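Removed: one protein chain of the complex. Kept in place: all other protein chains.
Take a look at chain A:
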């Protein structure tokens, strides 16, 4: 029977995996080891600032095991969304780790690097040609927002990875990529069905999260056949069930039946999930429906200022009863104190114990806690101004004489000295749009680096 086996060691490169599970996966003679290295989930900072949310030493540990195994078995290793967000800085960060490992281990292999960051002129040109549309409920794009973005990436489909593999790459390091792309590209080259290959990639991309009990730091094996695929954990303490696998299909998705991606949608309306053995689930009936014109997702982040935060607690019931009033009074005092300078800043009090987690979505308006956690946050154009606003709000709140106060020594309990933390630049997502492209490869230039030869 024609089969294509894909080993997914972990949900995110750097989240780790037990070596025992990984060895059990290698013993199944996979045709590919693939891993997703990123996500928009940790928020806009990492894309905007060009840094990874995963730790360098942890990423290096995972890559050492994966690439060593790939070279030994002579199978490709494919990494998607390098460095967490897949822009140029992230790609370079991840590339440096691979080159460092290669030098330490004496590896020699052809490495493909696929770029996914777009320059603003390319995006502006597409915008003026009306090839960019918002992904509801994101706001419409403007020329100003495109120019304001610090980094813009496009999410590649499997095609650029397929092209890199065809050029003989043993390791493929891809910038921002559709999660299933890195798991499905080599199987698509081998002629397997796209709907099944992409759906299998979608389940494999989170490692053993699709098993029960689930884990983002353990391995999952996918076996693609001509008319179905099978997923199974490699840790004997986990099993896949139709519910655990199907439930993963709906994770983080708006509609689990119709899943849009580069160049088309995955249609799962006729997909079946069947328990095949104690640990394995067979999936069949998933279809890929191409959508014309081919479109990829754009993600952009822009800097909106610098942040300073101060963390404090409050245990005084007289103050807790008036916390909303006190926050407003402190806010007004800050505004009044600096009014002659016309400072532009954002000042926010996040009160844990009173809508600190849900804000406006919180149905419970009554404070029932005997203590509150208070985070004072200032964001301004410069770090110095953020420091000034946060510091002044903190000292004002500490000594504010609210009605009925008996605790005249101070209103706040600070767990730390210094009490204020300079958090650096702050970014917002400002582009989350679809871009039509004539050629799935056009936005994703690739190069082959001969690792270990003359470097």
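Here is the rule we go by: a contact is a pair of C-beta atoms (placed from the backbone, for glycine too) under 8 Å apart; a residue touches a chain by one contact, two chains touch by 3 or more; residues count from 1.
To be clear about the criterion, contacts and distances are computed from a predicted model.
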{"item": "From \"Maltose/maltodextrin transport system permease protein\", \"Sulfate ABC transporter substrate-binding protein\", \"Acyl-CoA synthetase\" or \"Pyruvate dehydrogenase E1 component alpha subunit\", the hidden chain's UniProt protein name", "value": "\"Acyl-CoA synthetase\""}
{"item": "Contact with the hidden chain (one of A:249, A:308, A:387 or A:419)", "value": "A:249"}
{"item": "Selected from A:27, A:358 or A:438 as touching the chain missing from the view", "value": "A:358"}
{"item": "Touch criterion as defined above, residue of A:271, A:388 or A:411 at the omitted chain", "value": "A:271"}
{"item": "Selected residue (touches chain absent from view) among A:112, A:182, A:295 or A:426", "value": "A:426"}
{"item": "Absent chain, residues of chain A that touch it", "value": "40-45, 135-138, 242-243, 246-247, 249-257, 268, 271-273, 304, 346, 348, 350, 356-363, 379, 426-429, 432"}
